[in-house]
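What you see is the complex with one protein chain gone and the rest in place.
Now for chain A:
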Amino acid sequence: MPSQKKNDIAIRMEDVGIEIDGELDSGSEDEARRRDRNRKAKASPRAGGRNGKPATSEDEEEEEDQDEAPRKRARKKKASAQDSEEEEEEDDRSVKRKGTKAAGRKKKAVEEESEESEEEERGKKKKGRKVTNKKQKDEQNKEKKGDAKGKGGKDKGNVKDKKNKNGKYSRECQAFVEKFEGALGKGKGRKLYAYKVMMAKKMIKFNRDFDNFKTACIPWERKIKEVESHFGSSVASYFIFLRWMYGLNLVLFAFMFGLVVLPEVMMGLPYGSIARKTVPRAEQERAMDISVLLDFGGYCKYSILFYGFYNDERTIGVLQFRLPLSYLLVGVGIFGYSLMVVIRTMARNSDEGGDGGDDGQFTFAFKMFTSWDYLIGNPETADNKYASITTSFKESIVDEQENQKDENIHLRRFLRVLANFLILCSLGGSGFLIYFVVKRSQEFANLDQDELSWFEKNEVEFVMSLLGLVCPPLFETIAELEEYHPRIALKWQLGRIFALFLGNLYTFLFALFDEVNAKLEKEKSIRNATIWGLNEYYSNYSSYHNTTDIPPPDIHPADVIRGPCWETAVGIEFVKLTVSDIQVTYMTILIGDFLRAMIVRFLNYCWCWDLEAGFPSYGEFDISGNVLGLIFNQGMIWMGAFYAPGLVGLNVLRLLTSMYYQSWAVMSCNVPHERVFKASKSNNFYMGLLLLVLFLSLLPVVYTIMTLPPSFDCGPFSGREQMYNVVMETIENDLPAFIGNIFTYATNPGLILPAVLLMVLAIYYLNATSKNYQNANLELKKKMQMARDEEKNRRNNKENTNQVMQDLEDLLPNRSLLPPAAEEENPPPDKVREKGSKSPKVAKRPGAAANGKGVNLQNDVSLAAPNPKAAVTHPPGPRGLSGNARGPPPGPVRGRGRGTPPPRH
């Protein structure tokens, strides 16, 4: 073999040698030297051998090349260019890349063609090799270094033949060489390179740590992940929604607390100083009773929790803080901020939904092959991982089944129509029931309270909660007729219960408005009486003391006659509602889930039937109910926050506790749904509902702010005709005159109308453009799909698949010039080719059939290689070529990551 090699080399050298010499730069010399050092053990000095390198070393090098090739495919991709125009360049590159070191390597580039024949030999060597073998060592050295630069040796061989030049490739190659030059250099450059590498590593580590830190900073991430791994992403989506809501409420709370509550506490008048901050005499006895406090009467009612407590002074404290203005702005700003956040989140979600293009291709395969995290070393984590993998498998299977299902479409349609009809009926029925009950309660309200029984007093609430209890399960049962995919079924369910709750909400609101109107009437009379009383007092005082300097009547604040203060009453209603909602939710979890789970678990030992599998069994987590509960609760907060600033704080507490409470409950008492399903990628449905609720709760608040007169003796707006007059006052008194003028112009209908028109036009325009983009997106997606299909087809097509083989064929003539392949064992190239083309079964043991393997792998390369990222820049056609052109990969496993080559057969 050596002699043959020599010949080989000689020939090659003639071809290429000169160029190589010319091209070598100082870097390569250094390398050579270094290599020398490495190889001292070896007799043959490689460094000198640039041109006339001893033949014996040749085969080793070849081996190395081959080894490198597969290993470094990743690298190669980068440089996949490889077929560069100039041979010199290639040689140059190859020298560096590979070897860094092997000056002799250059030859390799040329020799590659002959390698196939030697592969077998190589394979053997490898197998037999033990690490101690010096030669091997050297090879390994090279390989390792080669790694850094690894490129397939083979390309070069091919390159020579097909000189398809491509300026871009050569440029890429140059960049590559530059990048790794430092590794080859010596002295300063090398140090710099080492430093750079070190910094890069540090950077990677830092980034990883930082990412970990960031993840650790996301609250409840672990809790939610844990829930997700057991209950699937749909249940987790509720908790994520809850967390999001918590964040939103924290911000609202910060606004409310920082700009309204805190200033009033710090700078406003203390409790007991004026009438609105004092409990009236009549109530004082019972003001501290727990039952009163629980109803938010007594001291609660006259505290910063509610609207009535705030004073109407224009400015308070040394800071001249304009509390009434701030109150109004915060009240409106809460809506503004919430709207903005909800809409932004929706937009972001829909963004994320868009880019799933490539993901769909290998959903199952990715789950199957890449979902295990080999770093898991903790049995509990492993259990969680098992659960989460199983869950995700099930989710995907459900999705897939749904796609494949197609049965009797007419029956299905009929059933769906029927189901919708039934649900409409029950919705209508419950609507009527509510209407009926509300009417009745209004009649009751006119009667004497003492004559009414408990049931009659609480009829509305009772009916409402009964409906809320009965209807959702009823809907769920009916929905089973429809046989929707669980995800879609969830949406329907959400929508239907939403409709039901809406009735609930609006009944409540109407009742409230009735109450407010009644209070307004009452207030009017009280106000008149107060004014009349005051006038009396003044005239009496002036006539008695005969002076116009009248001090204010000296009445203890607790004794002042006061109006009903409807704002506080509304606030109390909302707070009560929220609190009772919290109670109901928590009790339901405690009884419906926890107690049930306890009974099922412990009574199961002594029961007639299997409780766990049979009737009661464990509860499932009710996603739709919980999500809607959360949404409506938020609606209450939005509506109530204006009248009860403390409500936001209360809600923050509620969300915080329910995060822990519910995640505990779900983990300990619930079982996963029978059909675990994946949450839709963007939970825009939740957001959409939330937006609707936000809008619905915006209406009454804005209505009251704009039309109802504020109470005359309580709250920050007392004494003004309308609440928004605060803004007018500020503009008139505190801002320079021209701003007032601007404002007057701006509110002129002549300006507002065009502005509205402009906005409508803008919306129309944006809508049109977004449609266009959407279309363009669809087109692009289609194109991508087509390109992919084409690629697939191309691969499937045997003739095309074997580009590699064709390349080899091209090489053959050259080959024939060479001395016949050295090894007897070498099968004729044709055979090799054949094997290669039928990869599947042969591919078995990487190292085993070194011979067929090389080719085989080549094939593999072309399959595996197309780098998804590169795909964009290369049209499929050329890529196939370059992919194939890549080195004649040897047994994939060798070298650095080399596993022990599999036992020889």
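As a working rule, contacts are C-beta pairs under 8 Å (C-beta built on N, C-alpha and C of every residue); 3 or more make two chains touch, one makes a residue touch a chain; residues count from 1.
Rule of thumb we're sticking to: contacts and distances are computed from a predicted model.
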Exercise. Missing chain's UniProt protein name, "VPS33B late endosome and lysosome associated", "Symplekin", "Phosphatidylinositol glycan anchor biosynthesis, class S" or "Calcium and integrin binding 1 (calmyrin)"?
Worked result: "Calcium and integrin binding 1 (calmyrin)"
Exercise. So which of A:Thr381, A:Thr477 or A:Gln583 would be touching the chain we can't see?
Worked result: A:Thr381
Problem set entry | Touch criterion as defined above, residue of A:Asp209, A:Asp373, A:Glu521 or A:Glu790 at the omitted chain | A:Asp373
Exercise. Which residue from A:Asp209, A:Asp289 or A:Glu400 sits in contact with the chain not drawn here?
Worked result: A:Glu400
Problem set entry | Residues of chain A in contact with the chain not shown | 70-75, 130-132, 137, 140-141, 144, 358, 361-366, 368-379, 381-383, 386-387, 389-390, 393-394, 396-397, 400-401, 792, 795-796, 839-846, 859-861, 863-865, 867-868, 892-893, 895-900, 903
